[in-house]
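In this view, the complex is presented without one of its protein chains, the others remaining in place.
By letter and in written order, the chains are A and B; residue numbering begins at 1 in each of them.
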Amino acid sequence: MMDVQLAERQAELEVLRYNPEIAGEPKFERYSVPCKTEWCVLDALNYLKDNVDPTLTYRWSCHMQVCGSCGMMINGEPKLACKAMLRDYPGVIRIEPLAHFPVERDLVAVADDFIAKLKRVKPYLIPSDKRSLEEGEYRQTPAQLKRYRQFAMCINCMLCYAACPEYGLHPKFIGPAAISLAHRYNRDSRDGGRDERQEELATNEGVWECTFVGACSEVCPKHVDPAAALQQVKVASTVDWYLEHFMSWVKK
Amino acid sequence: MAKSNKPIIWGTFAAGGEVVSLITPVIIVLILFAAIGRPPSALGYEQLHAFAAWWFGKLVIFGIVFLSLWSQAHRLRITCFDFGLRADGLVATVFYVLAGAASLWLILILSSI
Partner (left out) sequence: MSRNPYVREVSPTTWFFRMPRYMRYMAREVTSIFIGIFTVIMLVGLARLSEGQVEYENFLAALRSPVSLVFLLLALAFALYNSFTWFNVAPKAMPIQVGEELMPDMVVAGSHYVLWVILSVFVLFWAGVF
């Protein structure tokens, strides 16, 4: 038998719907969608939008776990809809916008807060010694690359914010992804911007709101391990604090 | 926004967490032996008094109890917030003052042995 026939399955979806133009609370809408068993949740949503209700609103782009757009709560867990395979969800699949963020419409979460925080921590290279183009590229050894590579894998999908209860409880907390990205540049051998970033990171709204629940690392689809980044920032900030204060006493 | 002073407490929390994780279970086991009426010889009055009278013994006892006090005070503060007690400033003051008072008491006890 060479016939490659994917098995069919009728997937039951419960999707949170919210229309900002009509006052009222978001409500779950139930849909029965004819799916292939090999589909992911995003495929089911696309089928729904194309064939059942074109007003259904959600973000997606790459369908391959790179763009970080399709983050949503699937059965209460923050997931990329393109990485959540239907075969792992035998029962009714409950889909909501990412937790802890306001809802723009249907499954779209308001990302403004995260974007603003990301800007504050300067997640870009601030060269320690500026070089002209003629001087050539900034060189880095494989060992220097490995120091930060894991933290550079972040795709800004915000699943870690939806998982972090401390962000839910203190919305001002700069949060896992932004601090991990700042840490990524702090650990980069070419960078000299740590002092500038510490102005944001070493504050009460910065790394000190983290209580190391570890949920961010458990849900991260790219294995960035934000919880590790934040603990390392705490250790470094603590060393800074003691050095700054003892040094100023010594000088007196 | 000003930099946080949380590192003062977090330093003792991190050091205390390490010490408590490594040593507290076995100390509880020793006390449990006493609680079932079979105190190990080190918990006898003569032996423990001699240990606490020795400068190194004092140092060990001080290190363990002091770090345990501050690390647990800090975690209790966070636990209160996590259970919904939002008066974080007040909670922090209460636990840190208690840990400070207990630390002073510890110094007084050890200096009188």
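Going forward, contacts are C-beta pairs under 8 Å (C-beta built on N, C-alpha and C of every residue); 3 or more make two chains touch, one makes a residue touch a chain.
As the structure is a prediction and not an experimental result, all values here were calculated from the model.
J.: Extract the touching residues of chain B with respect to the undisplayed chain.
T.: Considering the whole complex, chain B reaches the absent chain at 14, 17-18, 20-37, 39-43, 45, 48-49, 52, 61, 65, 68-69, 72-73, 75-76, 78-79, 82-84, 86, 102, 105-106, 109-110, 112-113.
J.: Going by the touch rule given at the top, which residues of chain A touch the chain that is not shown?
T.: 18, 20-21, 25-26, 76-77, 99-100, 102-104, 110, 141-143, 146-147, 165, 168-169, 211-215, 217-218, 225, 227-228, 231-232, 234-235
Here is the rule we use: only the chains that are shown with their structure count from here on.
J.: Give, as an integer number of Å, the spacing between the C-alpha centres of chain B and chain A.
T.: 37
J.: In their complex, what parts of chain A are in touch with chain B?
T.: Those residues of chain A that touch chain B are 165, 169, 198-200, 202-206, 208, 211, 234-235, 237-238, 240-242.
J.: Chain A touches which residues of chain B in the complex?
T.: Touch residues, chain B against chain A: 1-8, 10-11, 14, 78, 81-82.
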